[in-house]
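In this view, the complex is presented without one of its protein chains, the others remaining in place.
For clarity, chains are labelled A, B and C in written order, and residue numbers in each chain start from 1.
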Amino acid sequence: MSTFDKSTLIRMLKQAEANIDTEHEALSKLDALTGDGDHGITIQRTMNAVGKALDDGMDKPLADLLKAVAMKVMMCDGGSTSPLLGSYFLGLASAATADELTAAQTAALFQAGLDNFSKTSKAKLGDKTMMDALLPATEALVQALHDGGDIPSAFSAASAAAAQGAEKTKDYVAKLGRARTMGQRAIGHYDPGAVSISHIFRGFAEAVN
Amino acid sequence: MSTFDKSTLIRMLKQAEANIDTEHEALSKLDALTGDGDHGITIQRTMNAVGKALDDGMDKPLADLLKAVAMKVMMCDGGSTSPLLGSYFLGLASAATADELTAAQTAALFQAGLDNFSKTSKAKLGDKTMMDALLPATEALVQALHDGGDIPSAFSAASAAAAQGAEKTKDYVAKLGRARTMGQRAIGHYDPGAVSISHIFRGFAEAVN
Amino acid sequence: MKKFINDPTHLTAELLEGMAMAYPQKIKLESEKLVCRAKPKSADKVALVTLGGSGHEPALQGWVGTGMLDISVVGDIFAAPGPPKVLEAFQKVKREAGILLVTLNHAGDVMSADMAKQMAEAEGITVKEIITTEEIRPSADEEGRGLGGCMLVYKIAGAAAEKGMTLDDVYRIGDKVNKNMATIAVLSEIATHPSTGGECGEMGEQEMEICAGQHGEGGGVRMDMKSSKDTAELLAGKVVEKLGLTKGDEILLMVNGSGKTTLMEMLITFRDAAKFFEAKGIKVVRGETGEFLTVQEAAGYQLIALKFDAETKALWDAPCDTPYYTVA
Partner (left out) sequence: MKKFINDPTHLTAELLEGMAMAYPQKIKLESEKLVCRAKPKSADKVALVTLGGSGHEPALQGWVGTGMLDISVVGDIFAAPGPPKVLEAFQKVKREAGILLVTLNHAGDVMSADMAKQMAEAEGITVKEIITTEEIRPSADEEGRGLGGCMLVYKIAGAAAEKGMTLDDVYRIGDKVNKNMATIAVLSEIATHPSTGGECGEMGEQEMEICAGQHGEGGGVRMDMKSSKDTAELLAGKVVEKLGLTKGDEILLMVNGSGKTTLMEMLITFRDAAKFFEAKGIKVVRGETGEFLTVQEAAGYQLIALKFDAETKALWDAPCDTPYYTVA
């Protein structure tokens, strides 16, 4: 497969949701080490909201569907997760110019997601946040599509980059989020939000491969 | 020794205090099983108040000394223990007609203690309270003195009767005090107050033997 | 026992000092263990006195102030204060209008109060006494202890006294509250004695006890731990029975946490109990949820209900101003 359309994106998000359903307990345990122990709950609640919004809005044009997803995500009490992913989906929605997208448009879609996420997040690379997975994943995706890669291999590259980014958070001191106050003691622990993003991108890759 | 005087009574009470100092932790543990776990604290506090009042009032006539003891006992926050033993000492004081007492007067002294204790206590034999030790101890003492026994053997008899009385509380359901509400579940546990009284009478016997 | 304390033998003295320092506008400490109003009530009004051991904060001294208690005579941890100190309180507030003494039904408190009353009478001081016995026991012929419901007597009789009612009326109203209220306790984890660190009793991993006392002295009925709803309905059912509540009755409902139980649990419990009453047509017209009479870090709560009439309801709503209960 090499086209990217609404149904592809729906399949990708559903697979991401399934991965989070599997991983949420481990994610809460990670958050217990550097935060308040609830990230598994909030990310699962958020991804389930995504799934629900997709089911309810199947027939809408992609932009409207993504806007509905964003609203649903922001409606759930997701701590940091819900405004961050809400912003991400609003960003995606803003670039969803059609229900079927070219490679360049697909790259632009995910770039817009990252851009709007960044506005809310304000995180830089190395701050030990979701950004550490989302930024390299998006860059890898955009680069691969720009270099003419097909959809499956582009998302595989993105997934690998997200996983690598999440892995690196182990060595960081947190600059944002609840873990900020832990200082050096955060070193050695993964950032749960970054790990979530890597599970989500792994889901994207699994859905198209 | 066969006379009973103020200094004898002081020695007896001091020995009783020493016994309670040794036993207070075990008494709190008993109270934890059927009450609120503080009887060791309250009886020790009470007996220490007795010791303190004796030291402070050595030179007073016996009746005044016992009144001072009673006030000091009642001034300490002793839960059930402080009004009960306060009444006991007030009773003793009321019959302390001289600083040196005949056998008959000694019997009357302890009988008066029991009588005034009973007014506050209202307990009957078998109610699983201090009464179960104090009543038989006093009866044995009075009987022995009446039968012409000397002071040491009379207090030995009283001590044995107190111990036996305390032992029996194991088989009783409590009718008064905090253990009242335990019903059948109190069976198998000693009443801490009765055990205290037996330690006190053991001290009396030790002091004169 | 991991606690923020200093000398375990000075707990009561230090906590009272702390309360007096935190609320100097409302209370003051006299002769070490008498907690008195900062601004005494005028002498033509009935005075309210109570007594009891410490370790149950904010009870009882937390309710000294306008519209509630005049003096709380504080004993050491879980231990009734001795009779002379109670007498001292009577001497301090003696007045023509008279004194109402409220005693919780526990052996030590009752005996201390009794001796103090006799001493007061010998000095010509008149004291009327209400012994609170509102606890629901497993069998109806057992006499109940005095649990958290005392707070309702202080509040309502206190408001009556503040209004200038006679001792007879204040007594009548307080007695009516005692007779129309019911408290039932549930315990799921037992307290430690803060001076000795000893546990007051023992309890299984998945066990709870209803009709439990305040200190883990037992005497209740043990059963498997239940959900909030099942527990609340079990307890509320016994309240309905004891007070003979029927459709149209109006009640005050109070959930009084024992210490460790979170306010979250108490609020959920309030909801479950209130729904149970409402389903029977019994109207929950006033409510309180929080820690009133605690027992250190015991887990569990007391469900307290009062069947209102117009008089007690109006007095419940009357203003009061104490460190731990204020009505604006």
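Structural remarks
By our rule, contacts are C-beta pairs under 8 Å (C-beta built on N, C-alpha and C of every residue); 3 or more make two chains touch, one makes a residue touch a chain.
From a predicted model like this one, the values you see are computed outputs, not experimental measurements.
Judged over the whole assembly, touch between the missing chain and the shown ones holds for A, C.
Only one residue in the set C:D70, C:E88 or C:D272 touches the chain that does not appear here, and it is C:D272. One of A:L13, A:V50 or A:C76 touches the chain omitted from the figure, and that residue is A:C76.
Considering the full assembly, C:P194 is the residue among C:G98, C:P194 or C:G219 that touches the omitted chain. Among C:W63, C:Y171 or C:Y301, only C:Y301 touches the chain that is left out of the view. Against the chain not displayed here, chain C makes contact via residues 2-6, 11, 14-19, 21-24, 54-55, 57-58, 66, 186, 188-189, 194, 205-206, 225, 227-229, 231-232, 253, 255, 259-272, 274-275, 284, 287-291, 294, 296-297, 299, 301, 319-321, 324, 326-328. By the touch rule set out above, chain A reaches the unshown chain at residues 28-29, 32-38, 40-42, 45, 71, 73-84, 86-87, 120-121, 176-183, 185.
Note that in this section only the chains that are shown with their structure count from here on.
If the chains shown are joined wherever they touch, the resulting network has some other arrangement, not a path, ring, star or complete graph. Mean C-alpha position of chain B lies 32 Å from that of chain C. Between the Cα centres of chain A and chain C there is a gap of 54 Å. Centre-to-centre, using mean CA coordinates, chain A is 77 Å away from chain B. Among the residues of chain B, none is in touch with two or more other chains. Among the residues of chain C, none is in touch with two or more other chains.
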